[in-house]
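In this view, the complex is presented without one of its protein chains, the others remaining in place.
Here is subunit A:
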Amino acid sequence: MASLKDLRNRIASVKATQKITKAMQMVAAAKLKRAQEAAEAARPYSERMGAVLANIAGAVSGSDAPPLMAGTGKDETHLLVVCTAERGLCGGFNSQIAKLAREHIRSLLANGKTVKVLCVGKKGYDVLRRDYGQHIIDRVDLREVKKIGFDNAHGIARQVIGLFEKGEFDVCTLFYSEFQSVMSQVPTAQQIIPAAVPASDEAAQASDAAYEYEPEAAAILADLIPRNIAVQIFRALLENAAGEMGAKMTAMDSATRNAGEMIDKLSITYNRQRQAQITKELIEIISGAEAL
């Protein structure tokens, strides 16, 4: 049985932990708000980009389409860009993304494809390194980045496109967590190269207007698609940032509650033991007095 002093120390340490988790929860809540705002602010751009892309894709015929859109015509080497958080303590957030990526890798390997992995964020790297270390070609560290800017996404996109142009892979899939609400983030796999062709009805609707292109459509498209990849990655990073904070907030909230429960239980044990000790001391005094 733990002594009273031990119990007191336990209670004090759990209380300290609770304070920390509570503070982390509040920090996460504040950051979540900002991350959510950033994700929302970025939405008009990606929406318009989608519309413009749909427009222009309808104008450029299949054979003229740049390889980034049409693909290499092969399906041999897959590049997986796995975006995770830089920090832990956010529940199952990172492991969910890693799990989805791992399943994907396993099925690709089973089908005899070559797999390459580009890790964005430390946590995904830590998890995937264990099982698929030899497939990881590079990792991008965003730990120093306080606020994710378009430049970060652009850098990653440039790296991916560079690899594609060197013929290092045929298909590129982006893994990230879609932010649905504070409570739920859904790990998602999205193919970015070859670019998913925009829905045909959307394209048909948009191409009602006879556009003039300056310079010609193919040149704009060749410029637009790499940018679209950067936008997709940027969106993934922002969704991830918001999701991470949401997951962290939920995780820290339940941690705070658990600590509270633990403190209650420990205090009951503590009080009981104190009572027992007092009773014991009283009995000793009384029986001592009776013996006289």
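Rule of thumb we're sticking to: a residue touches a chain if its C-beta (ideal position, glycine included) is under 8 Å from a C-beta of that chain, and two chains touch if they have at least 3 such contacts; residues count from 1.
What we mean here is this: contacts and distances are computed from a predicted model.
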Listed names "ATP synthase epsilon chain", "Pyridine nucleotide-disulfide oxidoreductase", "Multisubunit sodium/proton antiporter MrpB subunit" or "Peptide ABC transporter permease", with the criterion being the UniProt name of the chain not displayed: "ATP synthase epsilon chain"
Option from A:Tyr132, A:Phe164, A:Phe234 or A:Tyr270 whose C-beta touches the chain left out: A:Phe234
Missing-chain contacts mapped onto subunit A: 38, 41-42, 44-46, 48-49, 51-52, 55-56, 149-150, 153, 209-215, 217, 219-220, 223-224, 227, 230-231, 234
